[in-house]
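A single protein chain has been omitted from the complex, and every remaining protein chain is retained in its original position.
On to chain A.
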């Protein structure tokens, strides 16, 4: 499709543990369009951040296979110097922990300016400062001149996250990757930051990859959602489809585990077990198998593949057809 900003094809990022390679991101294919927010959801350790780092080309010790294309330009085969030019200019990244993502010994002003120095050498010192103040205003910091001179530890968490965002959008990137941008913040600030990201997205028309484990954030922000489990994408659909008609057992379990404030003290659904670590991933079959042991083995595919069950709605493995929660009697079927 011509309006695909980013297309990832069969991306695999493997890390060496001992003398073997283990794939933390396994055969991931997805696309991000312009002016679209794609949310990637999953538990801790499901490979969300590894995927983000692979797209940015930040893994120095990983073996990367497959292809990442930004506006048709392949990133995986780009030499490091070209990649450096692209990072920060065409793609920006927002980090989870703003305190550690900022250099503690640099005033925030010069940290924002750094992105400008690297990609806009034409700007004079004065213009750079003006642009930085403008960026600070843009991300909603009151008193930008004051904030310019501050060190990261002198700012509050919400302010710091705004600085991190200002750095990421300094050069109006076409692709913005937000790696759990609100996890370290409290709820009131969360909303402001999310609003800010959404506003910036439409201002600069960027494609956004929003990585999170918070389904509330997803419901608030995303246009489309990809659910990741153990390095693979298990389900991908538009937001409304995914919320109203989730198919993969993992997606359904995730949605069921959201604590609901309306029903206090009701027992929370817990997915059994944990995400298997890289070394203990099953080589064959459905990776979610071990966490839904009450489902018959024959329900799973031997080599689970993505099935398009409705236009734009993909689900991995056939186990979704036979999945029910414990205590749930009737078996739900396919897309309705």
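Annotations
In this section, a contact is a pair of C-beta atoms (placed from the backbone, for glycine too) under 8 Å apart; a residue touches a chain by one contact, two chains touch by 3 or more; residues count from 1.
To be clear about the criterion, contacts and distances are computed from a predicted model.
Not every chain of the complex appears here, and the one that does not is recorded in UniProt as "ABC transporter permease", selected from "Molybdopterin synthase catalytic subunit", "NADH-ubiquinone oxidoreductase subunit L", "ABC transporter permease" or "Succinate dehydrogenase, hydrophobic membrane anchor protein". For the options A:102, A:185 or A:200, the residue in contact with the chain missing from this view is A:102.
Contact with the chain not shown here comes from a single listed residue; of A:71, A:149, A:195 or A:308, that residue is A:149.
Only one of the listed residues, A:63, A:85 or A:199, touches the absent chain: A:85. Listed by residue number, the positions of chain A touching the unshown chain are 53, 56, 58, 61, 81, 84-89, 91-93, 95, 97, 100-107, 110, 114-115, 118-119, 146, 149-151, 154, 164, 167-168, 170.
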